[in-house]
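The complex appears here without one of its protein chains, the remainder shown in place.
Coming up: chain A.
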């Protein structure tokens, strides 16, 4: 029986979990793993499959959040653009004439004169009036927050996908080990 002592040596494999997502334990040696966990092959495979499903569910959630953020960022940038245009027009002393959609397919013209303030939609049926400078500051802060959140989210997704990959590889290895075992036992029986 080959010595399986080396199998339980701890390797620096990074964090044990990230923001509530448990890390997948990397298996150095399949046999030692099964013995330590006290599981037979089928139970181990079932456990790993369930872990994989849980990871998939979290992935769906994170992907939805990512899509929301990715839609929000261009919106904020457009708002910043409008505020900048209004300010530029104010500096020129001109009014801004804009065509806007009144209803589907119907547009109307507006003349926006000497604006010192803009109204920003904050969500939850709330709209607040800000001076152009305040609006700029608020929008820029929101943009930075959104971009930062997106970065964290992307890192979370990468971590999650790594754990999925590790789990999938472990499932394959456990399965192969089992096949190997059966073949060996068969070979022994036939001799």
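The definition used in the following text is that a residue touches a chain if its C-beta (ideal position, glycine included) is under 8 Å from a C-beta of that chain, and two chains touch if they have at least 3 such contacts; residues count from 1.
Keep in mind that, in the parts below, contacts and distances are computed from a predicted model.
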item	value
Omitted chain (choose from "Response regulatory domain-containing protein", "Prefoldin subunit 4", "Complement component 1 Q subcomponent-binding protein, mitochondrial" or "ESCRT-II complex, vps25 subunit") - UniProt protein name	"Prefoldin subunit 4"
From A:21, A:34 or A:79, residue that would touch the chain that is not displayed	A:79
Selected residue (touches chain absent from view) among A:15, A:37 or A:97	A:97
Touch with the omitted chain, as defined above, among A:28, A:134 or A:178	A:28
For chain A, the residues touching the chain missing from this view	1-2, 11, 13, 26, 28-29, 31, 78-79, 81-82, 85, 96-101, 107, 110, 158, 161-162, 165-166, 169, 173, 176, 180, 183-184, 187-188
